[in-house]
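The complex is shown incomplete by one protein chain, all other protein chains being positioned as in the whole.
Chain naming follows the written order as A, B and C, and within any one chain the residues start at number 1.
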Amino acid sequence: MLEALLNTLDRDARQQETWGTVASYIPELAAVDPAQFAISVCTVDGQEYHAGDYQVPFSIQSVSKVFTLALALGRLGDGLWDRVGREPSGRAFNSIVQLEVEEGIPRNPFINAGAIVTTDAVLGRQAPRDTLGEILSFLREAAGDTNIHINRHVARSEQKTGDRNYSLAYFLKSCGNLSNDCDRVLGTYFHHCAIEMTTVQLARAARFLCGGFSHQRLIGIERVRSINALMMTCGHYDGSGDFAYRVGFPGKSGVGGGIMAVVPNVASIAVWSPGLDRYGNSLQGTAALARLSRETGWSVFA
Amino acid sequence: MLEALLNTLDRDARQQETWGTVASYIPELAAVDPAQFAISVCTVDGQEYHAGDYQVPFSIQSVSKVFTLALALGRLGDGLWDRVGREPSGRAFNSIVQLEVEEGIPRNPFINAGAIVTTDAVLGRQAPRDTLGEILSFLREAAGDTNIHINRHVARSEQKTGDRNYSLAYFLKSCGNLSNDCDRVLGTYFHHCAIEMTTVQLARAARFLCGGFSHQRLIGIERVRSINALMMTCGHYDGSGDFAYRVGFPGKSGVGGGIMAVVPNVASIAVWSPGLDRYGNSLQGTAALARLSRETGWSVFA
Amino acid sequence: MLEALLNTLDRDARQQETWGTVASYIPELAAVDPAQFAISVCTVDGQEYHAGDYQVPFSIQSVSKVFTLALALGRLGDGLWDRVGREPSGRAFNSIVQLEVEEGIPRNPFINAGAIVTTDAVLGRQAPRDTLGEILSFLREAAGDTNIHINRHVARSEQKTGDRNYSLAYFLKSCGNLSNDCDRVLGTYFHHCAIEMTTVQLARAARFLCGGFSHQRLIGIERVRSINALMMTCGHYDGSGDFAYRVGFPGKSGVGGGIMAVVPNVASIAVWSPGLDRYGNSLQGTAALARLSRETGWSVFA
Partner (left out) sequence: MLEALLNTLDRDARQQETWGTVASYIPELAAVDPAQFAISVCTVDGQEYHAGDYQVPFSIQSVSKVFTLALALGRLGDGLWDRVGREPSGRAFNSIVQLEVEEGIPRNPFINAGAIVTTDAVLGRQAPRDTLGEILSFLREAAGDTNIHINRHVARSEQKTGDRNYSLAYFLKSCGNLSNDCDRVLGTYFHHCAIEMTTVQLARAARFLCGGFSHQRLIGIERVRSINALMMTCGHYDGSGDFAYRVGFPGKSGVGGGIMAVVPNVASIAVWSPGLDRYGNSLQGTAALARLSRETGWSVFA
């Protein structure tokens, strides 16, 4: 039944009037064909279901912030919360207004400023190369797949057009909320955002946040709950409330069109469609998750 | 076991160093003894558990916004979302800044401005008296208890000190987002905020949002999910992210110290302790829910 | 020569491509023909010059705030500055954002919120009728003309559409910065904004701010300087910097299209043309003053 449903979602996505708009700030993302869709689901009983372009790797972008957060919490524990908040921001993903008002403490780890701080926390005194190795290892172990890599062209393009992120980083630095220098932190940040995965890999990688996969104990259950709570309230920038309303389980989107989602104790999910809505979240990806939620009753809200 | 746990929560609350600060903007709330605590839980198998001052009625204040929202959705359906958003605000409950920036569309139905709009929607062309009757009927039916009333002294005091809410209402009016005049809307608003209930009554009333009580079909399951999603992302003002993080199920707080919460398909909960934290949410009430969540594993997040 | 110049300004105004847009929020202002222009100049040697529709009375609107400020300073002296600031606002005339950020202290006496506070200060414990009589007396004495009146239709229309001003007033009240109730203050405010004058009357009335008219000692020279400084930095809402840049002497505009201006020790000026620019200042009025300044070298800036 789930297999049939995923195929329906795939067919539906391809019959919509609009795919949304692909991110255009770097050539590598701008060149992606918007007319693509993929979905993968791993259920706690060990089954896997896929539909659409599930073998096409895409740039996971901000989805990587979830893994960085997991590592930062592993390193600093609750001390991380002295440097970054846990509240929805009520603003765009790259807004600097809130940073000034709240004196350099980003609202949450999923807006750009917050992810820059968690990247700094994971870096510590390590070399960026080692930190990136650590992030990749974590992802590969979570996904059970060594074939996960960083696209260095994408990372370089991000760096070239990353003025707004540099502005955020220097602001954080001026408030004393970065221990490494801005180039070092952003170099690492741009690289982990440039990781490429298929929905198959991403759905598998998300199992550690599901709570029901017995062999997926990369982090403790308390931390799983924490990260899922953050994805629920802050995972989709200023469209987080809408995602919770329409989909009803935790997820994290990226500007590459991917969304990683978790139905606690039931399934882990990855969906991808590169066209975005006005908040920067995948248009058809979100629509598919909304329908999946309705059809399965997987909403955590009843 | 649940009974023992509630008793522990009650004992713990009474042994904390601080009760927080009671709301002081009206004499009726300022006079409440902070050293009180109550908790009630209704489980879907029909059991009820109570501890502490569960027979003491308190002013439910903003918790009433959930019921008004349910009625407004019943009346306008999704048309309501043209007049009020579904996103966390990132600001204090009574902020007017966002209203100016977003031209009179409140961010969500649980900040004051949003609740004023939903009250206007429920009013329609009715007399305030009839609308209040309708709200009370809904609550009494949900709670299965006719002994639920409005404290008119509290309503009058709210009105006397309600300048900030008048400012919000006139702003909404100037943007064309109120169909009734400000006095009429706020009169109704102040009265439904002045409803008094015990935790027993409130936990029972919350069953219609739980999804698992077979005889509690006041609204459809889709709407239940919607309201729970809104409580999760917006139910605690600018402390909503923190509540999701610490407690992990949907809830709505009031400045009288009450919190109504829902564990979908498992239980409905009411907790009350009048001392507040800096966001205006019950200090010991939130702490008790956090511990309850940890001990029971009732978090929706795994 | 000045006479010829004013005639040129009048002719120029009538040959421009656009008159701007008349204020449309009340029928009385919306019905005004935009194709009108008048200018009057009183020089300190006692001469007067007029051109255009200088015998047509118009609604002085916010220009009245200067006279209210003069009276408020007369009553409270520098104590007024505890309740209202002296800084440009960087925002629209009716913005409420700044009030929230600065906790009920308006940035200056010429934005709406600030003028509501100065009106409250002039009111004190008087009846609104007496206060309005006082404002009219001051104006009539300054102008040397008893034929200056309030248009009560305009005042009533302002009141009917004054929701945004009510929002500001209630906000001020909630911060403790109004001693009278909102209706009383706004009733007075709407009425003094509804005073009607010709440019002849307004230019004469402005002589008390000029400093060079020997018989115009309504207020001391220190206070004259203060008010002129405020008109220079704050007299044209968020177009004040531009007015200083283009015109170079102090002035105060109103949404009825009037501008009162002062060339210290040289002349007082009134100009009127009802079409407005995007900041709410008279389009052709400002253009005429800019040209007058260039031709006469009356800029205070060299």
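A few remarks follow.
The definition used in the following text is that contacts are C-beta pairs under 8 Å (C-beta built on N, C-alpha and C of every residue); 3 or more make two chains touch, one makes a residue touch a chain.
Nothing here was measured: the structure is a model prediction, and the numbers come from that model.
The chain that is not displayed touches the following shown chains in the complete assembly: A, C. Looking at A:Glu3, A:Asp82, A:Glu100 or A:Asp130, the residue that reaches the missing chain in the full complex is A:Glu100.
Here the missing chain is touched by one residue of C:Thr43, C:Thr118 or C:Thr233, and it is C:Thr233. The chain that is not drawn here is touched, among residues C:Ile135, C:Met197, C:Cys210 or C:Ile269, by C:Cys210. On the side of chain C, the interface with the absent chain consists of residues 85-91, 98, 107-108, 209-212, 221-222, 224-226, 228-230, 232-234, 238-242, 244-245, 248, 250, 264-265, 294, 299-302, using the contact rule stated above. In the full complex, chain A contacts the hidden chain through residues 95-97, 99-101, 163-164, 166-171, 173-174, 182.
Convention: only the chains that are shown with their structure count from here on.
Remark: chain A and chain C have CA centroids separated by 55 Å (rounded to whole angstrom).
Between chain B and chain C the centroid-to-centroid distance comes to 47 Å (mean Cα coordinates, whole Å).
Shared contact sites, meaning residues of chain A that touch two or more other chains, are absent.
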